[in-house]
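Here is the structure we will look at.
One protein chain omitted, others in place.
Labels for the chains are A, B, C, D and E, by order of writing; each one numbers its residues from 1.
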Amino acid sequence: MTDPTPAAPWPQPLDTSVTPRFAGLPTFMRLPVMDPADVDVALIGVPFDGGVTNRAGTRHGPRELRNQSSLVRRHHHVTGRSPYDLVRVADCGDCPTHPLDLMESLRLIEAHYAGVAKTGAIPITGGGDHLVTLPILRGLSKGAAVGLIQFDAHSDTYDSFFGQKYNHGTPFRRAIEEGLVDPRRMVQIGLRGSVADPASFDFARAAGVRMIFIEEFVARGVDDVMDEARAILGDGPTYVSFDIDAIDPSQAPGTGTPEIGGLSTREAQALVRRLAGLDVVGADLVEVAPPFDPSGLTAMTGATVMFELLCVVADSLAARGG
Amino acid sequence: MTDPTPAAPWPQPLDTSVTPRFAGLPTFMRLPVMDPADVDVALIGVPFDGGVTNRAGTRHGPRELRNQSSLVRRHHHVTGRSPYDLVRVADCGDCPTHPLDLMESLRLIEAHYAGVAKTGAIPITGGGDHLVTLPILRGLSKGAAVGLIQFDAHSDTYDSFFGQKYNHGTPFRRAIEEGLVDPRRMVQIGLRGSVADPASFDFARAAGVRMIFIEEFVARGVDDVMDEARAILGDGPTYVSFDIDAIDPSQAPGTGTPEIGGLSTREAQALVRRLAGLDVVGADLVEVAPPFDPSGLTAMTGATVMFELLCVVADSLAARGG
Amino acid sequence: MTDPTPAAPWPQPLDTSVTPRFAGLPTFMRLPVMDPADVDVALIGVPFDGGVTNRAGTRHGPRELRNQSSLVRRHHHVTGRSPYDLVRVADCGDCPTHPLDLMESLRLIEAHYAGVAKTGAIPITGGGDHLVTLPILRGLSKGAAVGLIQFDAHSDTYDSFFGQKYNHGTPFRRAIEEGLVDPRRMVQIGLRGSVADPASFDFARAAGVRMIFIEEFVARGVDDVMDEARAILGDGPTYVSFDIDAIDPSQAPGTGTPEIGGLSTREAQALVRRLAGLDVVGADLVEVAPPFDPSGLTAMTGATVMFELLCVVADSLAARGG
Amino acid sequence: MTDPTPAAPWPQPLDTSVTPRFAGLPTFMRLPVMDPADVDVALIGVPFDGGVTNRAGTRHGPRELRNQSSLVRRHHHVTGRSPYDLVRVADCGDCPTHPLDLMESLRLIEAHYAGVAKTGAIPITGGGDHLVTLPILRGLSKGAAVGLIQFDAHSDTYDSFFGQKYNHGTPFRRAIEEGLVDPRRMVQIGLRGSVADPASFDFARAAGVRMIFIEEFVARGVDDVMDEARAILGDGPTYVSFDIDAIDPSQAPGTGTPEIGGLSTREAQALVRRLAGLDVVGADLVEVAPPFDPSGLTAMTGATVMFELLCVVADSLAARGG
Amino acid sequence: MTDPTPAAPWPQPLDTSVTPRFAGLPTFMRLPVMDPADVDVALIGVPFDGGVTNRAGTRHGPRELRNQSSLVRRHHHVTGRSPYDLVRVADCGDCPTHPLDLMESLRLIEAHYAGVAKTGAIPITGGGDHLVTLPILRGLSKGAAVGLIQFDAHSDTYDSFFGQKYNHGTPFRRAIEEGLVDPRRMVQIGLRGSVADPASFDFARAAGVRMIFIEEFVARGVDDVMDEARAILGDGPTYVSFDIDAIDPSQAPGTGTPEIGGLSTREAQALVRRLAGLDVVGADLVEVAPPFDPSGLTAMTGATVMFELLCVVADSLAARGG
Partner (left out) sequence: MTDPTPAAPWPQPLDTSVTPRFAGLPTFMRLPVMDPADVDVALIGVPFDGGVTNRAGTRHGPRELRNQSSLVRRHHHVTGRSPYDLVRVADCGDCPTHPLDLMESLRLIEAHYAGVAKTGAIPITGGGDHLVTLPILRGLSKGAAVGLIQFDAHSDTYDSFFGQKYNHGTPFRRAIEEGLVDPRRMVQIGLRGSVADPASFDFARAAGVRMIFIEEFVARGVDDVMDEARAILGDGPTYVSFDIDAIDPSQAPGTGTPEIGGLSTREAQALVRRLAGLDVVGADLVEVAPPFDPSGLTAMTGATVMFELLCVVADSLAARGG
């Protein structure tokens, strides 16, 4: 959709029938490393787990997502299309973070994504714990609140933990309070698991967030739920946040707060595909924690979900700007 | 429902937003350790695998169930209720067992549960291989046979293995023979897997046990099956026995005799929730074998099922005695 | 169905209530090792991964399939029948392969299966990567093309990789080209996953292969899909090829090219059972890669699928020749 | 040495020939949980990894150290003595920490150890990353600088990382600057591994710290090195800090910054035993990171080193105060 | 040394340059399965862990020892000799055991080895927990007490555990009491680890057993220690018992009661080689517990030690009977 200049060639993944998948540096999707200014969609890592209250490890997430993305090929098997034929996509490297200072990390991430936003590239992020979504939204913000669809086992709308307002249980409360997200254009799918406080959902409900617990999802099915979700999200700019713990721990064990009874990967893929055509301004796949993922299955699942997100974004961009 | 005395305060799990989940001793659900006499529901470990005929390891089950139960919080996300607000629940420690003498272990377990029964506390047990259910039923027995609902891949109604009457393939045959369980008030759900002898189910069938194989379960669904099960169980005292191998090995690999094609955790949770209102006199979660569970997923699944069982029991107690 | 002679006794698995499952050499299904000439169904290992383009390891597949098959007992729980009561089945050892020379391995495998074919025994193979199906079909060929039903995430009908015509992405294209398989009597179920080239399916489609992607399978269900498949396969001789990656990586992680969103083991078992009555001339279970299967779950799943295949074949043989 | 009162009985580990080692809650050494005020030696956990700059996970250290300490019995096999016969030892629980706020954690730890110091109990700590030694020293401080012997692959005397003064690479620089440790009575043994900056050792050298690299240790042997170390430490109050990464990663893989070529456990045990008779005012065993220790070997090694430290302290207390 | 008859051909391992090591059934050393009556040295498995008081799993030991022995080739690299050229060696299968009845297992093992003894074959056993040595000694006994050299972290001369006289901590006390072993011709090497009772060594010491703790071994070295051991053992019939936990847990993690600071494999090999020329009447390698050995390193170490033992026995037999 954008006309590539000689200085910024149209990027393509390494050809798996020329360069074996086990060879070469593990970039996202085996793409070249490029500057966001030269692409339409920027794949970015945010190695960070400073917001984790129990099992850390998502700081290693981006590297393993890249590693496992070597297994993903170019064309989507349902659409037959390759996102790399539609738009320019590249690995735009890791966002700076601070391993010891949570608040400084929030500043670094916000600044980095503000820079990305200036280029016009749409970022798809591989996290990182879920707190990273907050500074990403800040960085991408153009003033008006965006819509948001969240796949997650947890609502992440707590007020604080341990007296601390910024952690991976609070990003969406902060985002709503800061006017970054419009709660009436916000949907959460896959919620489940015991909770510390039954009132923890009150804020989100009162704000107008549509919370769809796993039981409701199972009863209604993908299409019915997504029909409603799309009606809520409407045509406005929308951010997509996919917490890998939305998926069942048998298919995504490597995460900090697993909850049994989750989405199957089949359902997750079907859900993401139903985002087609939305005005997606950014997306993330977060909470992959490699130290708890010895088989690599979680990172492989995460990388495949990132590819599904990429296909949705590329199709959408091509349809609009094409 | 019971009036706590100053000497026995109303127990609560550690607050996860004050004491991190990775801190402290791993008791069941992060509860205090208390005497059964001071609680309404007693969480008890039975570290035992003397009845195992192939892969041992359930002797380590209680410790890992406790460890993974650190991930479980206080309130059930569907009901919004906390069992700890309704009844007094505590970790009542491990039942004595003998690591070398099967028959002595049966005696020790029976005696321990007889002691618990005297206090009036309802025991929810974390096993241990499935043979432990037999001495538990003996210890809890008040003379009359109870009803029993069993979630399991195996019927466990063999007569003997290796010429031995007491092992984890025989407890329910013994329990019926001894008049501990009324076979006409007994239901088994999730049966599957190749069998050594096609006649192995004859005893149970002849005795009147309702055996629901996985194929029938899949065809009918949770609600239809549980409607029938509840009709069979009726209003009388009922024991609930949940063998973790009822669940598919992708979600519960750490067990001695896994069988593919099992219950999903979603189905397992839905099944347990449909026990609401029954007169549950005891429950167990057995056959978690940590040496075959390096990721901890099996113990996490087991701990969550224990929480679901606890919620059912607490709700029921509150409704009756409240 | 065949009258056993004194020199070749009717083989039975070791009795699990006499010899513990952890004891003894791990043959397939704990059967004796016998010559194909003395059995009706020959269980054969093909330790080979010379056709793998990314993650190797299926050379170790047969040994681990045997190891985990210790968990499988004699009688199918749905039919109540034991295949060992119907026909003579044994472990017929490993087919010779060459660890360094792909083309020599193809010759060795073809020659070995030609020898098996002469005995009249029906081979059920534990692989090995999927390329082994090609020389097996060559060895079994009696001139006329056979029908083929393939459970797989991948079509394996590429023309070549890395300029090489023989690898685990090409066996079925070669088999069609060589007239070993009739593409109009060929069905593929479970296809999914990103592809290097959207035209990669064109050959198969043009040849008349019926390709059923996972999305179609999910929408229609086991029975509808298998009704169509059986209509396509008809009454003629049919080969069954089951790639373990047809099954979801949560239930079969140990394979070279896993793709999320696959068949559940429940579905896989139901699919295989619907093969009952077909004229099966051979079957295989391939792509189990033990180095990527630390828990053994993949090999256990594979061994159980082999048992399901065996039950279908034995029932069919008994019905025909009995 | 202290006269136990009826209210605080003389604590003993559970008898391993009565209660199996797999049974019961995993306290340190299977000891009762008691208040520091009632013991002579307090085993304390500090679940913390807020100071880690690369691979986190030591927040889970105390729980796994306790778990593996179930394998440790009562009597030292060389001395034949049991520390529990000489002094009162108990598990005094976990020190409070803050999972999100590094500086608050430093305050919490300091305050907790100041409380312990008031009781007169000598603390032996299971960490936690190495930064915890700093607030422990602050809490224990009685004004005068103490001597310190450190077993470690790293000097941990950097000035800062990422512009941050408090992390697990800086505690001993801070301790020297704050006058908590007398650098002329400080010895480091086992140093090795590539370094970011060759000047990183200058501060310590200039301050008078005796740094013994692994090469010197290998050349001289345990006795010669410890003769020198004891001469440096003298008779004054001394703190012992044992970083598990002093030990070779083959024997202690589960740590954040492993360096090959380390101490063997045999050497580590011999080194610790040579501390006998010193005036030890506190000790710690830090940097066990369970997410990187799937086999549990690191925690088992750590628990055994804690036992060796305990025996030294108990013998010493008994000799002085007895 | 024995003249093979046509009915019992001289057995040789599969040729690793013809049949790949990953192919074929995993017999001990890839040898044929034969009857003890047809060999000079019988490799036998004893799948048993009924005597274990903490972590079970040695019931799976023989199978994994066979599996890993695929890595061992024919010729010893120091002597250049192949034991298979000197004597007839075969895999003689597994000894029957009872998975539920300890005392019945002792009877089964004794009877099996009595049968082996009648054939004149020298058994080298792959265990199994250490209790198996007792019934092996009973079965092999010809009336007179034999000498015994034991490599072990533990003396295994306790009187009882949990009030039970037969478990893996007591075999050598029973063997001495029963007159099977002459304690004045008995040596133990590698003892270490904390002990429940300092008096636990008194029985052995009083009986005249020479106990060499790891500290003494380290101080003196292999040759000095073995000179003494050989002097004690003399020329009489001698049994060799090698507990894999003699070796350091970094090299043999998969065992029930690991103790840090153990023998290196180098030392273990050197020790076993110094047995050359003794009149070895039997040997065993015990306590390999595969569920705690995910990498297979322990079984590989055990299989290599079995090969070293085999070379000693074969050389000795050849020298005497040749």
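As a convention for this text, a contact is a pair of C-beta atoms (placed from the backbone, for glycine too) under 8 Å apart; a residue touches a chain by one contact, two chains touch by 3 or more.
Here the structure is a predicted model, which means the values were calculated and not measured.
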Where does the absent chain make contact, in terms of the chains shown?
-> A, C, D, E
Just name the one of E:Leu102, E:Val146, E:Met300 or E:Leu317 that touches the chain not displayed here.
-> E:Met300
Who touches the missing chain here, A:Arg66, A:His154 or A:Arg192?
-> A:Arg66
Where the missing chain touches chain D, by residue = 53-55, 160-162, 191-198, 213-215, 218, 248-250, 253, 257-261, 292, 294
So that we can see where the missing chain sits, which residues of chain C does it touch?
-> 49-57, 59-60, 98-102, 161-162, 164, 166-167, 291-292, 294
Touching the unshown chain, chain A contributes residues 19-20, 22-27, 33, 45, 47, 59-60, 62-63, 66-67, 93-94, 96-97, 99, 294
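Throughout what follows, only the chains that are shown with their structure count from here on.
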Path length in steps (a step moves to a chain that is touched) from chain A to chain D | 1
Which chain's centre, taken as the mean of its Cα atoms, is farthest from the centre of chain A?
-> E
Separation of the C-alpha centres, chain A versus chain B, in whole Å, is 38
Within chain E, the set of residues that touch 2 or more other chains is 53-55, 59-60, 99, 161-162, 292, 294
What pattern do the touching chains form: line, ring, star, complete or other?
-> other
Any two chains that touch count here, so list every such pair.
-> A-B, A-C, A-D, B-C, B-D, B-E, C-E, D-E
